[in-house]
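Chains shown are a subset, placed as in the full complex.
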Amino acid sequence: MPVRFGLLGAGRIGQVHATAISAVRGARLGALAEPVAEVAARMADEYGCDLRSIDEIASSDDIDAVIICTPTDTHADLIEQFCRAGKAVFCEKPIDLDITRVRACLDVVNETGGTLMLGFQRRFDPDFNALKQAIDAGKIGKVEMVTLTSRDPGPPPYAYIERSGGIFRDMMIHDFDVARWLLGEEVETVQAAASVLVDPEIGRLGDFDSANVILTTASGRQCTITNSRRATYGYDQRIEVHGSAGAVAAENTHAARIELADSTGYLRPPLQDFFMTRYQSAYAAEIAAFVACLADGTPPPTTGEDGLQALALAEAALLSVAEGRRISLSEIL
Amino acid sequence: MPVRFGLLGAGRIGQVHATAISAVRGARLGALAEPVAEVAARMADEYGCDLRSIDEIASSDDIDAVIICTPTDTHADLIEQFCRAGKAVFCEKPIDLDITRVRACLDVVNETGGTLMLGFQRRFDPDFNALKQAIDAGKIGKVEMVTLTSRDPGPPPYAYIERSGGIFRDMMIHDFDVARWLLGEEVETVQAAASVLVDPEIGRLGDFDSANVILTTASGRQCTITNSRRATYGYDQRIEVHGSAGAVAAENTHAARIELADSTGYLRPPLQDFFMTRYQSAYAAEIAAFVACLADGTPPPTTGEDGLQALALAEAALLSVAEGRRISLSEIL
């Protein structure tokens, strides 16, 4: 029998997950809770699912699992509500912007024995997976240095920046998770630099738009992360891992695999410029992995603890910028 | 109202089209005719469609269009039957291996005023489309030379080779169609060379496994096509077009976008090695294009005439190999 999903929130990312569910064998979208009536009606029609309130979904016998795509400040409460209701929970990152609240939420998950998977979709990208498999197969020997480059085509709306928790919690959080995934050891210290180079208004809102971070593990492995809120050439997403026996890199994804040659040179198209296009197959693979772990009774590949750790790295980076020193993760957690 | 499809034949390519239909908005798989009961039952279950005989589908009021994926020697008869039944027809290439039979069939299509689209999926590949758009946008000036490279990972089964009509009619037929699409002028002459380099048994079956062809148009534009039935590095599919103001090339598709560096060098994965993986998005776009032309009442982008022309080029190539001379297409058509 397929896993019957309830979808909480049908905004941009909610629609991505609805599509993903319909592409995964063994998954079915059963019910949707969405406050915007017009969107709700269209989605119900397109996916053939019921419209219910969040509370109705929590008490629905015909729903096995929920995908939480509501605003960030509702995540922790909903995780707790649905774990208590005995539903498996997939939640978009972050659980909360406050570490104490995250800890409390994870306590409830543990107490209820609930299943919680966090939405770090990059781990499910086919190219990044191929890179990880090469590392795990020993192709580069022992991991020594990880280099992550993430640049967005342009900054998000000011309204988003005001509530997002800033570039480290909102954008670099994905890189922190990828760093932990690839380093093979927990991070011990964080050094960070951040500037406002793209738009002064971002600075007035208390955030940065350009940042570099160095992470170091106990054995001395290092990871650098470069973030910018602007890249004229598209959505720049690269991973490079250097090890004792070699290195492996995941390349960017261009809008098309063509090259035009003329007197100005050889031109390939810009990068895919939207995270949903770039990570389309990653989102589908992520839901498939969630369904598989529900079917097998295995733990989810990305847990609440992963969310907590990535958030702690973001906190440490902020503190490093503020105090101009190397921050031990033990100061945060 | 969506276009309701009947699918004739649920073999390998039939299943590709069933998946494509389910991915296209405005298309629905209504009925399936498939002689292998087990396959038929599984498909009916998976796609929620009825099982009917071919004749039943021809007379079904709730079917608007059919996709013909049956063996080649049934194509012409089925096209005629369904055109007469007033159904729009999408047929996998070729219509028939015999040009006279193809002509007769196209006469029926014309008499009945039927709609026939031929399955040349490469024209719908996103990368090849981006290349075509660059040409149409004048980015390379006037087209002068087209270079097509198609190599299969390995030869098909002997049984297939015996009935396929040979490398020119079965494999290079796709390149002939792409050549016509890109040259911007009809081909006038054909020069061909063919050898048996991969497997002597292919020669004993009367076929070749390695071939090169030069096509020339009236104004002197030239196209070279290289085919091989073997490529250890995957499914090699490249297009390069040189013009008066520049050139544009479509690159191969690797199994993953990663690169591994060690003391032996920098290694990217082999190419995707199966035509259905390589052209997955092309097949979906092809069905979407068919649906769109039915919705708009516009002619299909790839017609029976395209099938006839490509087949004539294959005939001319065979004749050139046999007689060692430049063949005018007017000798064939």
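Labels A and B are assigned to the chains in the order they are written; within every chain, residues are numbered from 1.
By our rule, contacts are C-beta pairs under 8 Å (C-beta built on N, C-alpha and C of every residue); 3 or more make two chains touch, one makes a residue touch a chain.
Model, not experiment: these values are computed from the prediction.
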Number of identical chains forming the whole complex, with 2 shown: 4
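Definition applied: only the chains that are shown with their structure count from here on.
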Separation of subunit A from subunit B, taking each centre as the mean of its C-alpha atoms, in whole Å: 40
Touching residues (chain side subunit B, partner subunit A) in the complex: 126-127, 130-131, 134, 139-140, 245-253, 255-263, 269
